[in-house]
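Structure in structure tokens, see below.
The other protein chains are all here in position, but one chain of the complex has been omitted.
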Amino acid sequence: MIVPDVVSPVVVALYTPAIIVGIIAGLIGLLGIAVEKNDLQILILTDLVGISMMIFVCAVGTDLAESLVLPGLVVELAEILAISEVLMSREIRRNGKEVALIPLPMHMDMEILDTSPVVIAILLIAVGAFESGFTGGAVAGGGILFYVLSRTMRGVPSGMWEGIAGASGISWCLWLAGFMVFFVFPQYWLLALFLAAFGVFIKVAFKAGLIGVIGREEFKKE
Amino acid sequence: MNLLMANILLNVVLAFLVGSILFGLERKIMARIQMRPGPPIIQYLLHTLKFFIKESAFPKTAAMPFYIAITAMLSFIWVAAVIVGPVMGGSLLLIFAIYALHKIVEHNAGSSSGSPYGKLSCVRAVFSAAAELPLFAVLIIIYLKTGTMNIGSIISYQSIHGPLIYSLPLAAAMFFVLILSKAHYSPFAITKGKDIISGYETEHFGLLRGYLMISESIAWYMLLWVFLTVFIGALSPVGYLIGMVALTAVMAFISATTPLLNPNHSIMMQTTFAFVGIVGSILMIM
Amino acid sequence: MLEVYIWFYAGCALVILGCIGTVIGPGVKDPIVRTLNTEVPAVGMSMILLTYNDTIALLTYIAATVLITMVLLRAVVRLEEMGAEL
Amino acid sequence: MDASLFGALGGQLLGIIPLGDIVFYFTPLNLFMCAAALAFTFLIAISQTESQVEAEFGSLHDREVKVEKKEFKIRRFLAIVCGLATAGAMVTGDLFDFTLFVCLIGIVNIGIVAAVKQVDVLDAAYQYGLIAMIASLPLFGGASLILASAGTISLLQLVQLSYTTPMMALGSILVFMGVAGESGVAPFFATKAEMFRTPGSPFLLIIHLSSLLVIVRMIEILLIINKPF
Amino acid sequence: MYPILNLINITTISVVVAFIGAAGIILLSKPIDKAIMFGLLQGGFIGLVVAAKYLDVAMVAAILDPVSTVIMLIAIIKLDEIRKRRQKSLEEEVIA
Amino acid sequence: MKSLGRIWNALANPDRIPRLYAVMLGIVLIVGFLIPLALNDHQLYPKPAPQSQINAHNPLAPYDRGGTLFQERGIVKAQYPQFAPAIGEVTAYLSPIAILVKKTTLYFGTSIYSSPGGLIDEILYYTRGFDTVLESSILMMAFTIASWVALNFTMRRKED
Partner (left out) sequence: MSQTLYLLYVLSFVIGSIAGLVLSYKKYKAPFVTRNVDVLALVLAVLGWVLALNSPLFGMVPSYISITVGIFLIAMVLGMRPGYGRYETITGFAVAAVLWILRTVIL
């Protein structure tokens, strides 16, 4: 029997300590949030709460738990992304956007940024393409992010941005189509699988890449 | 099918008329307490009918199809409540859902007109939902006690075990507070406090106002009906009438003698009540 | 089996130490220090995922941590640059 | 799949839509709430926004606060997504799926108000966002506690269990807190009420609608998990 | 003969390395030192993954590790520059 | 009563709400220490003991759930197998590249099963497909919001 009927005793034995650790981590994080006054610091501390949440989920130790960790991860990522943007928007409004008026000369001579990006990015995208799905998307997205971040070209044409965002929207629909095929025509499950896997892959990779574009706007100003 | 339709219509009309008269009675009692003659008992009903023959005007600033549809929605959900409650004896949770929708509609009737008073009322409606939902949620205690949320089953449970008001007095008290917050001029009626004119109804004229008022009277009837049914059990129509009049009179006494609370205080007081009610009831059952 | 326990408890220790370090560690009033400190519980979390053989989740988590770090650091730098007083 | 126990809660089971392990089920309660969410979503999709007229200081003119076209589009899009997510959360028969719906609602709610310009509203949206992030711990953590204790997270299975372990009770309370945080109800709606001061009433409706309906649904789930004494 | 030597294997060494890295990250207060110690922490972690015999995971982790280090370095340098400039403008204000 | 009123007013301030929520959540979490926490070992989708597959030199470790391509189904203990007619087939599927990798090395099981046809794919796309719909929708919405705010408000485009 390659798959047991019940959860292995090791996992059962580890469950209680894992949950206790999760609770402790969560409590420390929440304590930090409760005493912290600074809005940005609270945002950073919510990361700890997210980690605690993932410990709770993965402690169940089944394949189901693993597949439930992934949504949790994505939710964390998505919310940090959106909320940090809201925070910056609020501060820019409050400060009256004075930042943009001061020109910022910046010289960043890092050897690694000139030589390695292409190799690393290609490697990551290759690995991501092989893996596909969420994991592959995230990995390949990391590659694209890194590449985009280290290139020196500046400015995102709004059209290109919307184009990429649109492409990922389309791939999301592709994904939905795959999902429907699974339930309407289960005999074509292979097609559905590929639609789903690559739809999500393209989507996640592009999104992560666009994060890199935002990042470059911050860090690579000439 | 036709019989069902007739039954629904009958109950809705009854709910509307009784609710309106009870509102009128409340004003009358309040007036007598405050040493005024007060309006006739059917004043509220006459008001409602009056609005149907008045001209309907729509503010220029309103969010258009929405502003009209929201009033129709309010009538619709309370008609649905009558169907679920007296006609079918359905699920109490469904009435809870309807009450939640009522809060939403109340909120948006206010803000869709573009009037600053409506807006304020809208903000307060959102705020007060935080208190009124927990108060309504004390009804879940009934499930923990009786094992059912079905109104018919709750009635038959009470016919065996006696009225729930004896075994769950805290829950009944909390639900009473909820009803109180729906009474006109009550200390918790922050969404319609006179400091914001007529609250969410400020910019509704003519037909729309008529619909709003009809729904409000049905809502009042339904809340009292739920209270009587759930906590006292099946009553004859006369019993319901006496119970409703008595409850309304008590509400009127409270409303006439207490000031309107500040929104924050109103919410927090209700939330505190709800907390005490839920925790206390659960402790009492266990 | 011993290794599993070592990974697991090492991960747990890193998570708790990292959390404490992030909340009350030296110099955490500086947001960038705090952001870098969150990497420690993240690695601890990775070890726990490794214990349960959740390797695909682990891969995703490693990749997502990079993204989260990037987003957080961006916010930190950005706010510092505009001189926001939070 | 015997689910007669639903009769005690939301009424008799009317039907199911199976999507693999995730089964959507319909009782009168779920159906009513789902239909209400969809109806309101439709209304929002076809409505304009209202405009607020404010008096200007120092002159006799009025100032009209309106929602800009660009802002209007994105907010309407997000509002429709939120309405659909609410409708989904009303009928889903899987606890984890429900929590994900709630997360979607939370993030979209933040988005609806993130597109406005008032600093106070943005501040409230940010605080709400923080709560939503913190809430992911009780939300997913509670669901996983229930999974660990009961061995299933399908509500159609949970309703048939005859017992409630303390772990499940704790899990359900955690999920409740998570839902309250994610939908902005907790504590006391204060962050949300601030967000409602901005114009754009149809979109604000969906924020409020989603949170209240989700809370009602959450109470149903609480009752499914916690059996009567 | 030396049972203590049995403990010296890739797992324990990696754990020790990771702990040193973690302690370094938490205790050192200069961000740039933290970035270096982060390398140590990641190294320990990759060692653990190798001990678990999941080489592909170790590979991806090894590739993504420099990515996050670089991101940190960029942020740290940028922040340093901002702070220096602010200091300078403050001093100028004082002089003026 | 007056100080009570002041406390109530203070509680309505949005800035304090996250901290208040954190405190409340902490109190509920502490209950977790007091009640017995144990894993019910009858779970859906169980997996083999950690490291058992890799120690057995299984090239597909740790995600081998049995089954051969197009012939035999993998073992997947889903909640409602009756609603997933092709259950187990996805897990048994290996893409040609994956088969190549499998023959070459022992230690690439994770990569093989992250490419189309793994167990996680089975769960994420098939038996619990709707989770992934939501998951990717959440990501998409967050990204839409972030990029909209960034493009319109916070990105420094004027300097270009």
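The first chain written gets the first letter, and so on, giving A, B, C, D, E and F; residue counts start at 1 in each chain.
In this section, a residue touches a chain if its C-beta (ideal position, glycine included) is under 8 Å from a C-beta of that chain, and two chains touch if they have at least 3 such contacts.
All values derive from a computational prediction rather than experimental measurement.
Q: Could you tell me which displayed chains border the chain that was left out of the figure?
A: Within the full complex, the chain not displayed touches B.
Q: If the hidden chain were put back, which of B:46, B:72, B:246 or B:279 would touch it?
A: B:46
Q: Hey, which chain B residues sit against the chain that's not shown?
A: 7, 10-11, 13-14, 17-18, 21, 37-42, 45-46, 237, 241
Here, only the chains that are shown with their structure count from here on.
Q: Strictly by the touch rule at the top, which chains does chain E share as contacts with chain F?
A: Intersection of chain E and chain F contact lists gives A, C.
Q: Along the graph of touching chains, what's the shortest path length in steps from chain A to chain F?
A: Tracing touching chains, the least step count from chain A to chain F comes to 1.
Q: Apart from chain D, which chains are still tied to one another through touching, counting links that pass through other chains?
A: Once chain D drops out of the picture, we keep one piece.
Q: In terms of Cα-based centroids, which chain occupies the most central position?
A: D
Q: On a C-alpha centroid basis, what's the spacing between chain B and chain E, in Å?
A: One centre to the other, that is 61 Å.
Q: Roughly how far is chain C from chain D, going centre to centre by Cα mean, in whole Å?
A: A distance of 30 Å separates the two centres.
Q: Chain D: which residues touch two or more other chains?
A: 19-20, 96, 100, 103, 107, 110-111, 114, 123, 130, 134, 137, 145, 147-148, 187-188, 190, 193
Q: Which chain F residues reach two or more other chains?
A: In chain F, the residues touching two or more other chains are 11-12, 18, 22, 25, 29, 32, 37-39, 42-44, 47, 50-51, 62, 84, 109-111, 114, 120, 126, 128-131, 134-135, 137-138, 141-142, 144-145, 149, 154.
Q: Judged by the touch rule stated earlier, which pairs of chains are there in contact?
A: Pairs flagged as touching, ordered by label: A-C, A-D, A-E, A-F, B-D, B-F, C-E, C-F, D-F, E-F.
Q: Okay, in this complex, where on chain E does chain F touch?
A: So the residues of chain E touching chain F come out as 52-57.
Q: List the residues on chain F that touch chain B in their complex, please.
A: On the chain F side, the touching residues are 5, 8-9, 11-12.
Q: Per the contact definition, I'd like the list of chain F residues that touch chain C in the complex.
A: 47, 50-51, 62-63, 109-110, 113-114, 118, 120, 154
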